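For this depiction, one protein chain was excluded, whereas all remaining protein chains were kept in their positions.
And now, subunit A:
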Amino acid sequence: METILSLNNLTKRFGKLTAVDDLSFSIEKGNVYGILGPNGSGKSTTLGMVLNVVNKTSGEFRWFDGGLSTHEALKKVGAIIEHPNFYPYMTAVQNLALVCKIKGTDEKKIHEKLEIVGLLDRKDSKFSTFSLGMKQRLAIASALLNDPEILILDEPTNGLDPQGIHQIRVIIRNIAAGGTTILLASHLLDEVEKVCSHVVIIRKGKKLYSGPVDEIVSSHGFFEVKAPDMEKLQRLLKDHPKIGKINFTEGLITAFLTEPMNAEEINSYLFEKGLSLSYLIKRKESLEEQFLQLTNQISQN
């Protein structure tokens, strides 16, 4: 698989504060990555370093096969960071033309990209007259101008209203469907869950996890069960070899699996023992639950 970006022990210190601590991961072509972490966890600083606007303290990062200088490599990258930054006195088209000049790409793409983000009808309006949602969409158009190998988005829906958030997500999903590699930094779990296939979770600048979204916690899921005789149910579950921890809250038993087991198996096991269930559901932790579990584990250690 082709590696687009790799980070090796990248570190950034602001005085005493270590914003990014010994971070290593790599981005492979064709996947949609999320960088997930609470506010102030070092997401933007990490992106700033690989994007040539923040100086690293130590470690290294490599774009593509490492043969290009950072600023040359960035011409093959599309990136937007927190706020859309454009010249306020220039129109959408003029701003994009300027970006084309910097990236050294053809200005013919402007029309096409404005169409993707739905800004064609405002193409000759000054940037200063745009709403935040429109600015963000213009930024995406600008990042797409060079048909980038990777699209980097830092909190793309920050500060937008629900409609704006929806528009941006639809655009991102369409781009991802087209096969573009995407790196999305966000503190919003459902955003990452909805869009990304892989995730890097960081907290206080340290990497907690990186890998596919559905393998975050090595858990086999859990059952939520109810039966008329709750005490018997609890006893039977405790005796089952594949079940570990059992929680009993609000008339519902949650049984965590230590080995894979499907719902039929537990159902027939309980039925053989003379208990019929009134409620059975098998679930995996949502990303939110997994994320909280993961961040808590680390903070307890």
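To be clear about the criterion, a contact is a pair of C-beta atoms (placed from the backbone, for glycine too) under 8 Å apart; a residue touches a chain by one contact, two chains touch by 3 or more; residues count from 1.
Everything below uses one rule, namely that contacts and distances are computed from a predicted model.
This complex has a chain not shown, and the name its UniProt record holds, of "NADH-quinone oxidoreductase subunit H", "ABC transporter permease", "Aspartyl/glutamyl-tRNA(Asn/Gln) amidotransferase subunit C" or "Carbamoyl phosphate synthase large chain", is "ABC transporter permease".
Across A:Gly34, A:Gly48, A:Pro156 or A:Gly205, the single residue that touches the chain missing here is A:Gly48. Within the complete assembly, A:Lys75 is the residue of A:Lys29, A:Lys75, A:Arg169 or A:Lys206 that touches the hidden chain.
Of the options A:Ile102, A:Val170 or A:Leu292, the residue whose C-beta touches the omitted chain is A:Ile102. Against the chain not displayed here, subunit A makes contact via residues 14, 48, 51-55, 69-75, 77, 79, 81, 83, 85-91, 94, 97-99, 101-104, 142.
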